[in-house]
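A single protein chain has been omitted; all remaining protein chains appear in their positions.
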Amino acid sequence: MFFEFTVSTPSKTALVDITEKIEECIKKSNIKEGRCFIFIPHTTAGIIINENYDPSVVKDIINTLEKLIPWSASYSHTEGNAPAHIKSTILGNQVVAFIQNGRLKLGTWQGIFLAEFDGPRVRKVWVDIIGN
Amino acid sequence: MFFEFTVSTPSKTALVDITEKIEECIKKSNIKEGRCFIFIPHTTAGIIINENYDPSVVKDIINTLEKLIPWSASYSHTEGNAPAHIKSTILGNQVVAFIQNGRLKLGTWQGIFLAEFDGPRVRKVWVDIIGN
Partner (left out) sequence: MFFEFTVSTPSKTALVDITEKIEECIKKSNIKEGRCFIFIPHTTAGIIINENYDPSVVKDIINTLEKLIPWSASYSHTEGNAPAHIKSTILGNQVVAFIQNGRLKLGTWQGIFLAEFDGPRVRKVWVDIIGN
């Protein structure tokens, strides 16, 4: 079952927690046991799973990627957002997550994030759910 | 349904657009709605999804990875292709993509690329398609 929702990202770079949005898709699907594929159809944003408890983790991820792939370096792509393409490529644009008892089955500290690298923008997220 | 095709990569490092090759597999599968898993069975090449419109994006991805993981650094692996293993590990060897109306459902600017880091070589790509 296929779902799409949108996320308004707040700034140039941000990790936006979309775990609850995915839960809503699973609820609507009425699938109790299965897995969902989460895919972002953009080339300057990604999807990751990591800690959503302490917000300093998100800050460290963003700052370290900026140190490794700085906006200030020189790039060929003339639209000015080359580092956003590169960061997205390194993180990836998709994840799979499991469903048990009609809910996401994640680790205790895990959340699912949209990684924005060229915002603020309205981003689409696609979710494909298959049951057992 | 399982498919395999080969790609001759043109140089040491290259991002080769394989979107059309994947579309051909989907066509042959006759599956109209579903998803496909794309997997490369090599350890010095990867699979990514990013912009296939402006070729300078690909150039920036390649150049930035080379800056971060240079061929000139010193490594333990004596075959001389350690940076290719590391780049592949960071990008990953696989992606999932959705199928709608018998075609790949990608974002406007997205293409699927084989990322070659130790070419030129003939590489295999595996595609596993499942319908709804």
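We just call them A and B in the order they show up, numbering each chain from 1.
Here, contacts are C-beta pairs under 8 Å (C-beta built on N, C-alpha and C of every residue); 3 or more make two chains touch, one makes a residue touch a chain.
Because the structure is predicted, anything quoted here is derived from the model rather than measured.
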Candidates B:K32, B:H77 or B:R103 - the one touching the absent chain: B:H77
Which residue of A:V7, A:I22 or A:I90 touches the chain not shown here: A:I90
Sites on subunit B contacted by the missing partner chain, in the whole complex: 2, 37, 39-43, 68-69, 73, 75-79, 82, 85-86, 88-90, 92-94, 96, 124, 126, 128, 130
Hidden partner interface residues of subunit A, rising order: 35, 48-51, 54, 56-57, 59-61, 63-64, 68, 90-92, 95-98, 100, 105-110, 130, 132
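Operating definition for what follows: only the chains that are shown with their structure count from here on.
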Subunit A and subunit B, separation of their C-alpha mean positions in angstrom: 20
